[in-house]
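Only one protein chain is missing from this complex, and each of the others stays in its spot.
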Amino acid sequence: MKDIREDIAWAQINTDVLKSLENPRRLYWVILFVAIAMVGVAVGCEVYQYNMGLGVGNFDNPHMWGLYIASFIFWIGMSHSGTLLSAILHLMHADWRKPIYRFAEAMTTFSLMTAGLFVAVHLGRIWQIYFALPYPNMRQVWPNFQSPLLWDAMAIFTYLSSSILFLYIGMIPDLAICRDNMHSGWRRKLYTALSLGWEGTDRQWRNFRMTYLTIACFLIPLAVSVHSIVASDFGMSQQPGWHITSFPPYFVAGALYSGCAAIITLFIILRYVFKFEEYMTMPILKKIVRLTFAISMVWTYLVWVEYATAWFGHNPHDQHLLLEKATGTYAPFWWMMNFCASVVPLILVFKRFQTNIPVLFAVSLLLNLGMWLERWMIVAPTFADGYYPWTWDHNQWPSLVQWGIVFGSFGWFTMLFMIFCKIFPSVSMYEVKEMVYHRSLATKRLQATGELAAAGKGAH
Amino acid sequence: MSKRHLLALFTDFDAAEKVVTELRNLGIKGFNAEKDMIVKSPIEHPEVEEFLGDRPVRVQWFTLFGAVGVGALLFLLVAAAQGSFFAQMKGGKPIVPFPPDFVLAYEFFILGGVYITVLGFLICAGLPARRSPLYSSKVSEDQIGILVQSEESASGTLKSIFTKHQALEIQEEAGK
Partner (left out) sequence: MSISTLFENYSEFRHRHPDGDVPHNPYKWAMAIDLDACSGCNACSVACYAENNLPVVGREKFAHGQVMHWMRIERYWDQDGREFPDRGARYLPMLCQQCEAAPCETVCPVGATNHTPDGLNSQIYNRCIGSRYCSSNCPYKVRYFNWWDYPSTDNVWPAEMNMQLNPDVTVRGKGVMEKCTFCIQRIRGAEIDAKTQGRLVRDGEIQTACMQACPTSAISFGNLVDPESKVHKQWRAQQVELDKHEQVKDEEPGGTDLRGYRIYEWLAPYPSIMYLERVRESEI
């Protein structure tokens, strides 16, 4: 299996990646138009909902929350991919992350932007969303700092702004490359402005390296805490099926799972569209696939812990809820979730499938479907079968308005990602050069000390 | 006499290292190896620092003060806000409860840390930077550049050193 050539010319790396920034082919515009149309559907649904009231979403008492909260958590979860690749693997000196972390970080930023939209759409009075911000005012009215939803607001704001800063700072050397190589026009002006006069001096590199490392060290506890706080929206409440102490790690595991599956999907797409076979190599894909499998098993363990505590604990409400999940209104979706998220990843055990692109593409989409269903299955059954028996009298399904907005959110994400890929380099050129450089240095050292044969070169 | 810039491009770090060592050891008149030389490279290379000599990185101090300072400040803000005019009980919990305040302090610690680190980076690295008078796009591609500024008298010596170490290209600033 071919890994990146150690003797690849650095100029070649520049050329290959910069080629992805050229004017797009027609198919790009078609897909972008479809994505924008999907966003249009969501906007239409939201305008309708804004005018008529949230009742059009088919909500009622007790089904107070629905797909908006489920999708919100799903998109926040997907955002953990970038942090995983950028920050965690950076600290672990895993150089195979270098060709792929740029688009993963972009995915993080856009997922967070999509999640923010769902918060707004979910509110009954979206025009007063600024009440949740801690701004000083004449009446000294502050938001309620005890509320997990407010912790969400603070945490997600921190995470979004830190992700954008991290993505931008990490891109500065690449923007300098773009500035040096793009023909004049709006692109040249944009890159010149954004690259802040970067010239690769040793003073700049020294501080750059320290800054990148420091922000990576901050981002890891931030990512863990953000999704733990989102989990505490549920964990801090008393409702059966929600008041579970394992929710924070369970959600974080689900988030990493979701993010890894999305990385596989985007990896396959970008590799094919931009012809990045030289950089997004099969060994890297194999590593991501194995990582996804490992995380899927961690997630499976945690979800079984949740079921076991519900079943073997002596709380009849939790037991009743678990039975209802498996046999009640939402049962088909619950079983589909368990299948997609726990059974489907077992395919990844087989070496034959670990580099089989069509299979991986389908599997990654199924995994994310499973994770989306999981979020829905946390939200909906607790409302349908909570503590109070009077509330158990009717079924509730989300209306087309809710489905429309969820559908449109995928279009929004796609649109943002596609625009990103055509303006900013989706493979980090300077990091690929570093990867190639360090690998060739390592090979030279082995050659020099005569250990080359012993090392069995080729097995990375 | 005014200082003029020279830019020499080399193919790899070894050549650049040899040049820098020689420039430093020779002690050329009209040229100060500490202040008048900048090495530019397409990737970071810790060994560049080794042969250039130790220069401290101050970004971490920004981080420390920013994280601790902003975290503490915003923690106080949150707690004070909870105790302000409309201090009403919620859910039987104390008006200034510890768990939510600590969760928020944790987030603000990270927020402050990241923001101030970025600010520190921009200040310590001197960005946005004014572009150098001499620059080659090859520096961002695959060649190492050494930018020196020296008096007229020294430029001949410098050029000969560069050529000796197989400089791929030598740019000279046009006369003033």
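A and B label the chains in the order they appear, each numbered from 1.
Criterion: contacts are C-beta pairs under 8 Å (C-beta built on N, C-alpha and C of every residue); 3 or more make two chains touch, one makes a residue touch a chain.
These numbers come from a predicted model, not from an experiment.
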item	value
Omitted chain's touching partners, listed by label	A, B
Touch criterion as defined above, residue of A:W10, A:F383 or A:F413 at the omitted chain	A:F383
Option touching the unshown chain, where A:W10, A:F59 or A:F118 are the choices	A:F59
Touching residues (missing chain, whole complex) on chain A	52-55, 58-65, 122-126, 128-129, 131-132, 140-144, 146-150, 153, 233, 236-239, 383, 386-391, 394, 396
Interface with the unshown chain - residue positions in chain B	76, 79-84, 86-96
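FYI, only the chains that are shown with their structure count from here on.
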item	value
Chain centre separation in whole Å, for chain B relative to chain A (CA means)	31
Contact footprint of chain A on chain B as seen in their complex	38-46, 48-49, 52, 55, 57, 59-60, 63, 67, 77-78, 81-82, 84-86, 90-91, 93, 97, 100-101, 103-104, 106-108, 110-111, 113-115, 117-118, 120-122, 124-132, 135, 137, 139-142, 145
Interface residues, chain A side, partner chain B - complex	9-11, 14, 134, 139-142, 144-147, 151, 154-155, 157-158, 161-162, 165-166, 169, 172-173, 176-177, 180-181, 196-211, 214-215, 218-219, 221-222, 225, 229, 430-431, 433-434, 437
